[in-house]
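Apart from one protein chain that is not included, each protein chain of the complex appears where it belongs.
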Amino acid sequence: MSSLTLLFVIAALGLVAWVLARTRARRFRRGARQRFSSLPQHHGWYVALCTVVPALTFLLIWYFVSPALVTDAVLATPRAAALPPAGFDRAGILSEAREIAAGRAYGAFTPLADALAPAYAAAQARFDAIGTVIALLLMFVGGAWSFMRVRPGFSARTRNERLVMVLLLAASLVAIATTVGIVLSLLVESARFFRIVPVGDFLLGTRWNPGVIDPRDPGATLGALPLFWGTFFIGAVIAMAVAVPLGLMSAIYLTQYATPRARRWMKPLLEVLAGVPTVVYGYFAALTVAPAVRQAGAAIGVTSASSESALAAGLVMGIMIIPFVSSMADDSLAAVPASMRDGSLAMGATSAETIKRVLVPAALPGVIGGVLLAVSRAVGETMIVVMAASGVATLTLNPFASTTTVTKQIVDLLTGEAAFASAKTLAAFALGLTLFVVTLLLNVVALMVVRRYREAYE
Amino acid sequence: MSNNPPKMTASHVDVYYGANHAIRDVSIDVCQEDVTAFIGPSGCGKSTFLRSLNRMNDTIPGARVSGDIRLDGDDIYAREMDVVQLRARVGMVFQKPNPFPKSIYENVAYGPKIHGLAQSKAELDRIVERSLSRAGLWNEVKDRLSDSGTALSGGQQQRLCIARAIAVDPEVILMDEPCSALDPVATARIEELIHDLRGRYAIVIVTHNMQQAARVSQRTAFFHLGQLIEYGDTSDIFTNPRQERTKDYITGRYG
Partner (left out) sequence: MSKSLVPHVPVSAAEVAPHRPTDWRSDAMERRVRRRYAAERRFRLMGLGAVVVSAGFLAFLLIVMIAQGHLGFVETRVTLPLDLRQARLGLTAERLRGPGADLALAGAGLERAVDAAANRAFATEGGAALLSDGAWLRVRDAVKRDPHLLGRPFTLDLPVASAIDVAAKGNGTPAAERTVAALGAHLSRGIARDFLTGADSTDATRAGIWGALKGSLLTMFVTLALAFPVGVLSAIYLEEYAPRNRATDFLEVSINNLAAVPSIVFGLLGLAVFLGTLHLPRSAPLVGGLTLALMTMPVIVIASRNAIRAVPPSIRDAALAVGASPIQVVSHHVLPLAAPGILTGTIIGMARALGETAPLLMIGMRAFIAAPPDRLTDPATALPVQIFLWSDQVSRGFVEKTSAAILVLLVFLLAMNGVAIFLRNRFETRW
């Protein structure tokens, strides 16, 4: 039976179970004036679930287990004795035989695969049949057992709800699994990297050139300090120099000066900036901003102005962050009690004086928290720097010179043709771990600052 | 004392909210066909106690109830007691009217539907009409049953909530200050309604309006600081209180 037919049969039997159980529950309800904890359809669902769930669970497990059983069965046949010892060749021939047996491939490169194909097909058919029979058996057992329990006093609803609860809990665990998955995969690969390259060389080395890795001393050209500097320079200095004043002033204008109508138009307009995909910003930075920056640099006499300058990437990144800073500042300003503002205005201060001397200082912790969050976002931003920043790692203070960042290097390291476990690809995971830890710390600190600030005014 | 047999009996009930001991050793009988009023100053625990009678306290994190509460002799905190069925038998009306944002019809029909009380649409229609009539709302809404329940006035909303509670055919109805959010005219309508419902259901009403307690109830319990100070026939409590604190409260010395 093909898997699709089997699923169809399971669904059909589940439906039958539902109808039967419902009918039975209805019969005993009729006439009785007593109240029951479960409606007929609750009984129906209970029996249907008892029929279907064990069978489906079994099939899911079977789906992962049976290929190994099939392979074992094939290896036990006399023809398999001709196979090469376990290794890459053997796996290749087996997978070829499997493809032929499944009818997905027409001819074989290796004659042995052709010879093994019938054995494969036979074993496959046998284990498919076994799986189907067990699944059907489980359905009948589960269905009959639960059907016997359909009695007036039986609370089928409670059982069903317990199952739903398990489902809800399982869904929540996906988030934890993801977190654990991220941490584990980064840690495992990084640990392999640090077995090749000492941590000190990686964190404090000033030469980054993964193109020429000396196998005897891979740490010599894998010093990530220039990357950390470049990331900080572009994300935390240049981008913030653009985003903080513009974002803060926008928030002040929108919350304190703009008429409600203007605000209704301008706020979504700013939000559109946040919705533009980063690849678009990156393209724009590379195509339009970077040449303009280089010309501007040349015009003011910077001879080394690069067409992949830190300034171009940082400027565009700053623009991207504006709505983020603006909305954080907006929230912080809104959290300042109106009485503070009124108190200042009542003394005859102008709006600007009130904002500069009362509102902004009062909202400052919230704004700082928002800026930290913005930095964390800028540091993790990838596409703008991939497209507009340079691949050359330099320790420089000159915004017109080329610099590179952690995210840019991760992409460059992993999109080359290097083998998966080389120092080069492992370095990407070490960079990823650093990035993860730094953004995590920034977020934790920022949220602490913001929370403490909120509490101060509550 | 009233001669009606007890419907619910509570003995030695304590309620805790985390570390806060909200109800201390309360024992009380709620009698069939009577209206029982719980009075007392704000924060005295009368609403808390009311919510433990249909286990609505279960929904509050950290709430714990000890002691023994029985409905027709069955322990409502027993493991085998299905809380869903308990709440169908012990209905509740809240302080603020809280109709579902659905049509008037759906508001009333919801309970019968989930409990499977109607075998057909016609039967469901009958239940809805009967419930709305008993709640004194039928004539006002019969032409607009498909309007949203939230579009009614506050007093009408509260009567809709009473109709909703009646629709599942409860044995006891708990009312938690049902008139505190209503104007005097709407309050008078609800009080009339309570009067009409008396005899069909055991009704427990929490109020801090002593005149209201005197008007609608046959029996009154006075709570203070989580304790039951005095419980007896309403006429006795208001004319001849045995406890000094009860007397102080009903004469307006504090509260």
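Some observations on this one:
For clarity, chains are labelled A and B in written order, and residue numbers in each chain start from 1.
Basically, a contact is a pair of C-beta atoms (placed from the backbone, for glycine too) under 8 Å apart; a residue touches a chain by one contact, two chains touch by 3 or more.
Here the structure is a predicted model, which is why all the values come from computation and not from measurement.
In terms of the touch definition stated at the top, the absent chain reaches A, B within the entire complex.
Within the whole complex, the absent chain has one touching residue among A:298, A:334 or A:352, and that is A:352.
If you put the hidden chain back, the residue from B:104, B:161 or B:229 that touches it is B:161.
Among the residues A:322, A:389 or A:423, only A:322 touches the chain that is left out of the figure. Checked against the hidden chain, the listed residues A:93, A:197 or A:246 yield one contact partner: A:246. The omitted chain makes contact with just one of the residues A:167, A:299 or A:346: A:167. Subunit A residues in contact with the hidden partner, per the touch definition given at the top, are 157-158, 161, 164-165, 167-169, 171-176, 178-179, 181-182, 185-186, 188-189, 245-250, 252-254, 256-258, 266, 268-270, 272-273, 275-280, 282-284, 286-288, 319, 322-323, 326, 350-353, 355-356, 373, 376-377, 379-383, 386-387, 407, 410-411, 414-415, 420, 428-429, 432, 435-436, 439-440, 443. In the full complex, subunit B contacts the hidden chain through residues 54, 56, 59, 61-62, 84-88, 91-94, 96, 98-101, 110-111, 114-115, 161, 164-165, 167-168.
Note that only the chains that are shown with their structure count from here on.
Centre-to-centre spacing of subunit A and subunit B amounts to 50 Å, using the average Cα coordinate of each chain. Interface of subunit B with subunit A (complex): residues 82, 84-85, 88, 114-116. By the touch rule above, subunit A contacts subunit B in their complex via residues 29, 35-37, 39-40, 155, 157-158.
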